[in-house]
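Removed: one protein chain of the complex. Kept in place: all other protein chains.
Entry: subunit A
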Amino acid sequence: MENKLSQRQTLLHEIDPRVKIIVFLLFAWGIALTPDFKEALLFIPFVGILLIVTGKDALKALKPLLFANTFLIFIVLSMIFTYESPNMLHFGFLSLSIDGLKYGLFLFLKSNEILILMLLLLSTSSVFSIFHALHHLKLPEQLTQLLFFTYRYIYTIKDEYNIMMKAAKCRGFKPKTSIFTYKTFAYILGNLLVRSYRKADKIYKAMLCRGFKGAFPVYSHFSFSTKDIIFALLSTMFFLVVELWKF
């Protein structure tokens, strides 16, 4: 469950995660608040340039996006079939709305622009360096710790879950729609909860033994380079041109 693109090396990987987070937030909000189709189209060049910079690896990473977007596909489909407008196409009992299709595509475009930017800007750093950058961007200390720990424990819990599932399967468990299946899942989850409870205390004690005082020291530090400044300036300029020009 590491970030999809974080293992490769491109220009985007070398940019300071703090800069990437700020640029991403700027564009995400800008695109989310875009009122019309034309303005949403104007952001495509920026997304395109970043895609080209990341190269063919990015295209591979975009594939799962289609599956991640189930809610959106559901929205677009329901727009086509339910949007009330004078512009309707009728096929027997089905009526399709052209305005609905347009509106659905507009939402689809906006949403995917933001998702692709998120993939390109946030997934090109390791998850831990994103958390570290968030810490520098003044996210509350407790929340950063919660993020670190949760991400760390997801693997631990996942391993325990896999072991228990394997044990259940060895005993001939096959998930079906039945009370027995739900009971089995419930007991596996109950077990995970109990283990988490018992583990938490040990972990805290171990942390205290190692001198935990409520904050993590960090070993690697960020530093701004010329690349970061150029990237930040160019992105901001692009954003301002789109937002202020209003073609």
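The criterion applied here is as follows: a contact is a pair of C-beta atoms (placed from the backbone, for glycine too) under 8 Å apart; a residue touches a chain by one contact, two chains touch by 3 or more; residues count from 1.
Assume contacts and distances are computed from a predicted model.
Participant: Would you mind picking the UniProt name of the chain not drawn here, from "4Fe-4S dicluster domain-containing protein", "Cobalamin (Vitamin B12) biosynthesis CbiM protein", "Extracellular solute-binding protein" or "Disulfide reductase"?
Facilitator: So the chain that does not appear here would be "Cobalamin (Vitamin B12) biosynthesis CbiM protein", according to UniProt.
Participant: Of the residues A:Val53, A:Ile98 or A:Ile157, which one touches the chain left out of the display?
Facilitator: Among A:Val53, A:Ile98 or A:Ile157, only A:Ile157 touches the chain that is not shown.
Participant: Which residue, A:Leu137, A:Ile163, A:Ala200 or A:Val241, contacts the hidden chain when the whole complex is considered?
Facilitator: A:Ala200
Participant: From the list A:Ala28, A:Leu42, A:Leu96 or A:Ala168, which touches the chain that is not on show?
Facilitator: A:Ala28
Participant: Across the whole complex, list the residues on subunit A that are touched by the chain not included here.
Facilitator: Residues of subunit A in touch with the missing chain: 1, 3, 24-25, 28-29, 31-34, 64-65, 68-69, 71-72, 74-75, 78-79, 81-84, 100, 103, 107, 109-111, 113-115, 118-119, 122-123, 127, 130, 140, 142-143, 145-154, 156-158, 161, 175-177, 179, 181-183, 185-187, 189-194, 196-201, 203-204, 207, 214.
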